[in-house]
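Quick one: the structure is below, questions incoming.
Heads up, one of the protein chains got dropped from this complex, but the rest are sitting where they should.
Chain lettering (A, B and C) follows the sequence in which the chains are written, and residue indices restart at 1 in each chain.
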Amino acid sequence: MNLYEYEAKRIFEAGGIPVPPAVRITKPEELAKVHFGYPLTLKCQVMSGGRGKAGGIKFAKDLEEGKALAKDLLQLVIKGSKTESLLVEPMVSIAKELYLAVTLDRERGCPIFIASAEGGIEIESSHNVLTEPIPFPYHPYVGRNLAAKLGLKGAVMAKVADLANKLYKVFESKDLDLAEINPLVITKGDDVLALDGKIIINDDSIGRQPAFKGWMEAHLVDMSPRERRAKMTDLNLVELDGNIGILCNGAGLTMATMDMVKAFGGQPGNFLDAGGGSDQKKTLAALELVNENPAVDVILLNILGGITACDEVAGALVEFMKKYPERQMVVRLRGNNQDVAEKMLAASGLKLYPDLEEAVKEAVSRSKNATKKPALAAKA
Amino acid sequence: MNLYEYEAKRIFEAGGIPVPPAVRITKPEELAKVHFGYPLTLKCQVMSGGRGKAGGIKFAKDLEEGKALAKDLLQLVIKGSKTESLLVEPMVSIAKELYLAVTLDRERGCPIFIASAEGGIEIESSHNVLTEPIPFPYHPYVGRNLAAKLGLKGAVMAKVADLANKLYKVFESKDLDLAEINPLVITKGDDVLALDGKIIINDDSIGRQPAFKGWMEAHLVDMSPRERRAKMTDLNLVELDGNIGILCNGAGLTMATMDMVKAFGGQPGNFLDAGGGSDQKKTLAALELVNENPAVDVILLNILGGITACDEVAGALVEFMKKYPERQMVVRLRGNNQDVAEKMLAASGLKLYPDLEEAVKEAVSRSKNATKKPALAAKA
Amino acid sequence: MILVDKHTKVVVQGATGKMGAAHTKRMLDYGTNIVAGVTPGKGGEKIHNVPVFDTVMEAVKTTGATCSVIFVPPYLALDAGYEALDAGISLLVLITEGIPPQDTAKLAAAVKAKGAKLIGPNCPGIITPGQSLIGILPGSIFKSGPVGMVSKSGTLTYEIALALTESGYGQSTCVGTGGDPIKGLDYQEVLSMFEHDPATEVIVMIGEIGGNAEEEAAAFIKKNVKKPVIGYIAGQTAPPGKRMGHAGAIISGGKGTAESKLEAFKANGVRVAMTPGEVAKQVAEAIKQPAKA
Partner (left out) sequence: MILVDKHTKVVVQGATGKMGAAHTKRMLDYGTNIVAGVTPGKGGEKIHNVPVFDTVMEAVKTTGATCSVIFVPPYLALDAGYEALDAGISLLVLITEGIPPQDTAKLAAAVKAKGAKLIGPNCPGIITPGQSLIGILPGSIFKSGPVGMVSKSGTLTYEIALALTESGYGQSTCVGTGGDPIKGLDYQEVLSMFEHDPATEVIVMIGEIGGNAEEEAAAFIKKNVKKPVIGYIAGQTAPPGKRMGHAGAIISGGKGTAESKLEAFKANGVRVAMTPGEVAKQVAEAIKQPAKA
């Protein structure tokens, strides 16, 4: 779950990391409640990156200019993301900008600091990037080593070390995937300050992070309404632009099925991984989700039951087909309890394709013959 | 620092460990504010052990009996310790008593659980005592292993495991030397409950335990007023019953000097270790402390300066002798800056004994000749 | 075969839970040497006739188990893993999905420090066909033979194993390493074991988008693996920036694409299969002998 800058900074602040004073506004008039002097920085609160280049950050020398800028900024859409609000901060006199982040490193299999003496830039394109593995249990000297490696000296070195230690504490205690400060600013008065912040909360950890419970739905801004609904019911849906609705159990198999559809000339309308062990109810919900997509002409259901029981899937299918008898379905159903499932489906007249390639070919072929959309009216 | 039972239980409770409801009273009338029914348990709050055997725990069937018992108990002195207050709790229906403690083990060099399926007894005299080393970082399974080794089963096993985990967290987070529950009670309803508790806070850690700051003085109840004063000024004083006041730097040397005084037929009036690195001011305070003891006839000062500088000690001596010119002093002063110290003391006419044995013999001999106390009147 | 055989003594952590109980039954039916279950507070009970202990320590002491398969809920998995490890278990098979990755990182580090092995989390487990099934794989799909399989994905592994089995090619051992970005055993370790396993003639390596484990494995293969390796990558048509089911399956910042992985395969002598069905054909070619029906 991605957080907005203003949320990330609130969390940083609670963790003892210095951030500039700030006021969040959703209307230009609210600029009046700003309690620090001009010039001000106005920053669009959006999830997407590249905000600065897209004109999402402006400076105002007085209230009048501020209001005019705020009005424009609040309507700005950056890379498809609507501006949620503006974060208003005083302008900071910058002596130096750094980059500092904590994240999990896939290759090393542990958390790492990513740091650079060049901040305010895209870290991917930066040179002189340090990546330092973080030991467990954590010790404060790790922050000092990092600050020293960044070439910092004296009081600033100690302050950045302390800030790095606090950043890791936030990362660990809040179960983050990413805690990023970019830029981390050293002011002309030798203070350190998190001028911009990004936090990604690990989705699997929200259940043990009471502070973030209920935040998810409002933060899925880069998803379609259906994708969001799927996510909230623990289904993995990615909407695509074809007309074959793909529903499988297991991420790898779903991807492979999608790849094969494409390889055999079809166009996937979605990726839907119902996950392992889905029961009748969840499978039905998944079918409904695919069915709802008006672009979908054919549903390709591919289940290879390990942890998923075929009879549970068959139960969902029976229910679904009763409700939507005209829906084009290509079904492949193998694995645990396959025999029971086959018996359950025998009466429906639904043809089962034991071979994946045949099933995919059939779905592609039907998708091409679908000259018009089938009626979606439910029977019940 | 030893805590009273009621304090220990408050800390346990804050750590999620179940304790009985309780009210603390210092006057019999306060029994009226007890909010749970009779029969009640009344327990003397004293530092010393063996409270039960000494009659410090009584049961009252009604308010009237309770008041009469409270009056007596509040005046009870147990092994020299005055009763500070009474802790009043409802009587608990006990199915089983256990012993559970966390402490640091000198031999293993790590924290250990001490546990026994026989509680409510002196653990030193108990058989079937488990001692389990505690790994760092800590993991909850450690508590489960312990509960299983105690032979517990089912829900009780899980509850004791959970309690053990919480007890360790309290031990670690509060920097304790000992966290003891004796007895840990399993009620007839299969609840677990800390019926009596003991906590020793590590003295060296109080500086980082804001909750305990300022507690020390009120808790030094097993010390003489002078010992308490020494402790509060970071000096290690133990009062003894002889007439030679011993003052050294370093615990081992002070003990050795004390042993030698005794071996050569003298009687130590105190053990005072001024610690390593004491400056003039601290040394003077230490001298004053020894001087105050009316039983002391001779002061034996033995300094072997490593971290302690002899000139600092000499400075204190000059000041002290100006104030108390008639005080009998035997001084041995060797080590760092010895030459400077000797020059400083040359004018005073004080004889220095370079050899420890000679110094001790001289002090013993003078202590025997001291037929009456020297005048203690200060000059200044 | 590698890692497990019919002698491997297995304890099931979380054996009395819904999932744990169901799969304990399946594993027993397959013939796996399940010697104990562990559920705190249920010591002394039995599950499918297997004795249940309160702690792994007791289970190991009593049964001599060396492998644990873990079915506990995600937030209890780290503690369960530490428990197994400190009780002397040398192979941990962690099935649980949804474990916070920082927990996995801690467990993986502890496993490494102890010289033990961790498969998973979020994985189907491991099977040496005909001998031992440890996890949630559907046993009927597999049969004994010369193909060693290693895969990030569960159901995709079944798909490919099924194709192999139906083409007459059985498997020496199949290891599902799991779909999380942070995990225990990685490709290299498993590939190395297969390379040294006399029962394995051909290796099938199944990858997916996200990360660069496949690229690293390909470089490793060039250097260290003489046996033929067939590689397959799922997510060839996945859009960037979207998480494709697995926590680790995401193309971000232009990295972790199927193209990159397939190119690494080709550059390092790994034979590429573009569909699950093609894997069986490639295996047949690699073995260069008629498939046994």
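We take it that contacts are C-beta pairs under 8 Å (C-beta built on N, C-alpha and C of every residue); 3 or more make two chains touch, one makes a residue touch a chain.
No experiment lies behind these values; they were computed from the predicted model shown.
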Here the chain that is not shown touches A, B
Where B:A68, B:I307 or B:A346 are the choices, the one touching the absent chain is B:I307
In the whole complex, of B:E30, B:E118, B:D175 or B:E288, the residue touching the missing chain would be B:D175
Missing-chain contact among B:P28, B:G143, B:G197 or B:G250 belongs to B:G250
Touching the hidden chain, out of B:K82, B:R334 or B:K368, is B:R334
Of the candidates B:A155, B:A263 or B:A346, the residue in contact with the absent chain is B:A263
Which of B:A68, B:C110, B:A218 or B:M232 touches the missing chain? It is B:C110
Those residues of chain B that touch the unshown chain are 104, 106-107, 109-111, 124, 136, 172, 175, 177, 202, 204-205, 207-208, 236, 238, 240, 248-256, 258-260, 262-263, 268, 271, 273, 275-277, 304-308, 334-336, 356-357
Even though one chain is not shown, chain A touches it at residues 135, 139-141, 144-145, 147-148, 153-155, 157-158, 161
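In the analysis below, only the chains that are shown with their structure count from here on.
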Top of the farthest list for chain C, CA-centroid basis, is B
Taking each chain's mean CA coordinate, chain A and chain C are separated, in whole Å, by 27
Chain C touches at least 2 other chains through residues none
Within chain A, the set of residues that touch 2 or more other chains is 136
